[in-house]
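Removed from the display is one protein chain of the complex; every other protein chain stays in position.
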Amino acid sequence: MTRFVLGRIGFYTLIAVLLAFFTVPLLWLVTAPFTSDPTYEVRVPDFTWDNFAALLEHPYALPSLWNSVVLSAGTAVLVVIFAALAAYALSRVRLPGRDALLYALLLLSSIITGTAAMVPLFQLAVELNLIDSQFGLILILTGGLLPAAIFMLKDFMDSTPKSYEESARVFGASPLQIVRDVVVPLVRPGLATIAVWAVANVWGNFLMPYLLLSDVEKQPAAVITYTLYTEGGQANLSMLSTFGLLYSIPVVLMYLFVSKKYGFRFHGGIKR
Amino acid sequence: MALRKRSVGVVAVIAAAGLGLAACGQSSSGGGGDAIELTIAQNAIQGGKNEAAAKFIADWVIPKFQEAQKAKGKDVTVKFVPSGVDDEQYKTKLSLDLKSGKGADVIDIDSIWAGEFAEAGYIKPLTEVAGAEADSWDGWSQIPEAVQGMTEFNGKKYALPVGTDGRVLYFNKTLFAKAGLPADWQPKSWQEVLDAGTKLKSSGVPVPIQINAGTAMGEATSMQGVLPLLAGAGGEVQQDGKWSGASQPLKDALGLYQKIYGGGLGDPKLQQEAKGRDKSFQQFADGKIGILMEGDYFWRGVVNPKTGVAKMADRDQVVGYAMIPAMEPGKGIRGQDFVSMSGGALRTVNPNTKHPKEAFELLTFMLSPEALKEETKDGNVRITPRSDVNKEILAGEPLLTFISEKVLPLTAYRPPVAAYPQVSVALQEATAAVVGGTAPDQVAADYQKKLEGIVGGAGNIAS
């Protein structure tokens, strides 16, 4: 009995420590936007809305959030569709050199997300006439994320039972129908996770959008965040914290929506 | 295999559709009859970095210029391409654009980039791009030689100067009064600065002297730290095409760092923090720093009682300023008693432009007396490149007048060559090492070694 009680106490202590670890850094984000002249110090806010009012007058802040939505949603859709198809094919059919290819692509993807790749990507975009185009940027971002997405999704596809597919095939369904009606529902939480992962990656990406999109009206919030400085490079903390809060809300909403609708677990499979 | 081919075809169609979309998204420039479209790029954006400059272009330059062109019978539309990022990022983007034959027709660059951009072929001499008008522009006669020098590389002018600045020592008069120091303080040697620091310290000032050091502050360490000190000791980073290595002036400059940070007159930690410069501003505004070396931006943009990032309501009463003394009178560069460093922005015509004449006209339009006066209205005063304008607009601005009249005549500029940014980082690292406790002689020797790697061997270094 004491062991049980001790276990409980230990469990809740651990949870409390975890909660503190993950909450304390967020305090600034929820207090500073409501404080006049915020500093790095977390203070009880004086509940002013001035910072929000100032942000509403910012000519690019709110539109840039919309651009972020377009870029990240576009990328997530492409990544999920293409990665799901590829992962399914690679999971079910043994193409020659499949595993080696996947690992090689995964390694190369790390180079492409680094700073050193900016020149090749920029010049590639110039040659393909994809400069200053959100669609072009989406393609480039998708290319960088696909290997890891395929890698993860193939794992999930490997672990779904094949019996449903066989039955569907017996009933004369085409492979595409099988993917759509049988496989996708089974791995839906996995797809949702990949989508959220892709969105989170694009949502915070600054360098490529900045380099590839000249038109400020197409630039996402990550770029606008970097502009909230002054001539001498001082952070404008009231604007930054307020915009940071608004900038965070869409991804939080997305998380809530996805976790409610699909969950982040892959319990779609058969429990044995 | 046939299937695979078909799928490739499908993808090609998708990709082509995408390209079509992308092409639709691009504004067609230059096409359509006599209509001329010009774009102008600056590292300025409404609601963010350098907001005033962005607003000025949108609200005044564009409509007035279009109007003026219309009066001449030309249909010109001007579009502003804002940015608002770190200078390195802006520079990266500009370079990529210019390398690919793209970019705005009129671009602003830091004067320090002129050499490396010219070497890379990103910018061309103004006469080559815009023709003889570039030399015969009547504004040149109003621009001081030294300021014109910023626009030159290998003897040719690559741009028009947009403005300039200067560095001074700021001090807190309240703290000075407490320490028994005069309100009209003007040190004549480094020793007098140190003496003032000692007095401030014994009167309880937490940070008597702040002279930027270390890599975290980046170019601020060079411009508001090691370079003015180097000049004060009679040295320059580059002289007559040769770089200075472990020279005596460098050792002297590093020696002053050692005296300040090793002697408890400054806060060594502040030099290492990623946001240390912001913090130094805040601490000065809070009355914790006695003496601070900074540019005129500090007065205009930091402690400005209205728009500053670390506002001081009583700035005009509390903040004093003095010229930066040479190590000893007469020991500065060119035998000067006082020294400073200056930089500034340039504006030039993109060699890829389809309309070089109009672009150059826009350049001169923005540097006309009317434009400069308009731009510096409403508390947005800065030192313009034109003497005729400065006389008028700086009248109510004691600090800017001080810099314009007393400091600019004895200031120095950085060498505008491609290797400078790396040399600057090496200098910053040297100051960091001294602040961290390494002996100046050792640090200077290490700097020389690093310098050899950067500038291509000992042959390019003056012994």
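When the chains are written out, they are named A and B in that same order, and each has its own residue count from 1.
The working rule: a contact is a pair of C-beta atoms (placed from the backbone, for glycine too) under 8 Å apart; a residue touches a chain by one contact, two chains touch by 3 or more.
As a convention for this text, contacts and distances are computed from a predicted model.
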Which of "Oxidoreductase", "Cytochrome d ubiquinol oxidase subunit II", "Carbohydrate ABC transporter membrane protein 1 (CUT1 family)" or "histidine kinase" matches, in UniProt, the chain that is not displayed: "Carbohydrate ABC transporter membrane protein 1 (CUT1 family)"
Chains still shown that are in contact with the chain withheld from the display: A, B
Full-complex contact with the absent chain, from A:Y60, A:Y88, A:F135 or A:Y262: A:Y88
Selected from B:F65, B:Y122, B:W243 or B:F360 as touching the chain missing from the view: B:Y122
Options B:Q148, B:T215 or B:N304, residue touching the unrepresented chain: B:T215
Subunit B residues touching the omitted chain (full complex): 1-4, 6-8, 10-11, 14-15, 88-89, 91-92, 95, 99, 113, 115-117, 119-122, 214-216, 269, 272-275, 279, 417-419, 421-422, 425, 429, 432-433, 436
For subunit A, the residues touching the chain missing from this view: 11, 14-15, 18-19, 21-29, 32, 39-42, 78, 81-83, 85-86, 88-95, 99, 102-103, 105-121, 124, 139-140, 142-144, 146-148, 150-152, 154-155, 158-159, 161-163, 165-166, 168-169, 173, 175, 178-179, 182-183, 189-190, 193, 196-197, 199-200, 203-204, 206, 221-222, 225-226, 235, 237, 240-241, 244, 247-248, 251-252, 254-256, 259, 264-267, 269, 271-272
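Note that in this section only the chains that are shown with their structure count from here on.
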Rounded Å distance between subunit A and subunit B, as computed from the means of their C-alpha atoms: 37
Complex contact set, residues of subunit B against subunit A: 18-19, 21-23, 25-26, 45-50, 81-86, 89, 92-93, 96-97, 99-100, 102, 275, 277-278, 281-282, 297-298, 301-302, 309-310
Residues of subunit A defined as touching subunit B within the complex: 39, 57-61, 118-119, 122-123, 126, 128-136, 139, 207, 210-211, 214-216, 218, 223-224, 226-236, 239
